[in-house]
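For this depiction, one protein chain was excluded, whereas all remaining protein chains were kept in their positions.
And then chain A:
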Amino acid sequence: MPAEKDEAKEPRARPRLIIFMASFLVSHSTLFSVVCCIAGLIALLLLPILAKSTYISENALMPGSANPVFSGQDVSEASRLVKDITETQKMGKTTGIEIQRLIIQRMADVGAEVYYHKFQSQSNQFHPFRFFSCDSNSAVTESNSNTSNGLNTVGIIRAPRGDGKEAIVLVTPYNSEYVKLNDALSLGLGFSIFSHLSRVSWLAKDILWLAADSRYGEYSSVSAWLKDYHNPVFFSSENVDANVTHDKDFLNMENKNMLNGRNVDVFKRAGTMAAAMVFKVGEAMERDPRDILTIYAEASNGQMPNLDLINVVHYLAVHRQGFRVNIGKLASLVNSAWLNLVGQILEWLGNLAKNLNPKWNFGISSADYAEGAATVASSMYHQALGVPTGSHGAFRDYQVDAITFSFSSRFYLNNENMQSSFILRGG
């Protein structure tokens, strides 16, 4: 508007104005940068208010029409496995692979193709730039240098009428050396989902269940498996020797690696991975009256999966199962006085605005604000840090959308199981 006015008034001033403004900006650069910086910070603080709630297009995915199909039978199966695992644990360690053997037996019983995946734990270092270098030779040298072994258990359900081009991966990490109750529960949960899916006939994609041996960290076991899935090393001459010499623990298993007449050491595949979900049952939290489902999504270098995946899970968890959904947040921030103060100011401002015009509805309560700010902060922190927040990070390196859910409840409830079954259907 002013420019127009100027133009009408004195047409010659127009080029001069631009130069004038530019020189003005340059001469007051410090002031302007401070102003911009403050504006940015204010915008950041306002983010939780301005955030719109996400939604999923019902036309495309129809999560609303998903039905719970989990039955009491599945739950009893899960609890049976949990009981077995805890009993094995009590009996004392014999070979270190009792649990793996138990799981694989159960998987074979429901009619899945099973195999063990032996891996050598890599150094826990995180390489942010490994994503860019497609050097498969480095993997060989790396695994030679390290001697600790882990054993993943993998089961595959072939979709009865599918063509086997795609697969969905379920992962349940557990510590095989010392299985705590929540690890056992997550295994039970994983198994009951798996056995349920093995009985249904509507599957279009194959289902892979990876019971990841996370005694050397959740990330390394999953990434080792993924590496073997995507970039297998065929020249194994040196590695085999290395394996045999270091394999004191596994000698026992070598003899018994035939199950129901099938070789369980052969690596099997099931097509291109479409999505992956990591299930965990977290520590019990007494604080909240409702069961909590926490979603972790950040992968290495701040990559995020398709938002639909998060939204579908969120939708089903909140609207169908009455879960309380957290998307990873910095707990310390929630209670910080300073944030609450900002929240209160904003709340007051919001109320004022609401009074001025009822349509200006941007006020939120200070507690909500603090929570939102904590979520934003944690998301920013994890994305900036570039370190994956869970084993789903390994999938993102291979361009597979993956998230981790961590359930935590006061009691072990049935609807937890139902919940996960939903998520599968929706996805």
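Just so we're on the same page, a residue touches a chain if its C-beta (ideal position, glycine included) is under 8 Å from a C-beta of that chain, and two chains touch if they have at least 3 such contacts; residues count from 1.
Methods note: contacts and distances are computed from a predicted model.
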Self-check item: "Transcription initiation factor IIB", "GPI transamidase component PIG-T-like", "THUMP domain containing 3" or "Cytoplasmic tRNA 2-thiolation protein 1" - which is the UniProt name of the missing chain
Solution: "GPI transamidase component PIG-T-like"
Practice problem: Touching the hidden chain in the full complex, which residues of chain A are there? Just list them. | Solution: 1, 5, 8-11, 111, 134, 158, 160-166, 201, 230-232, 234-237, 240, 261-262, 266, 269, 271-272, 355-357, 397-399
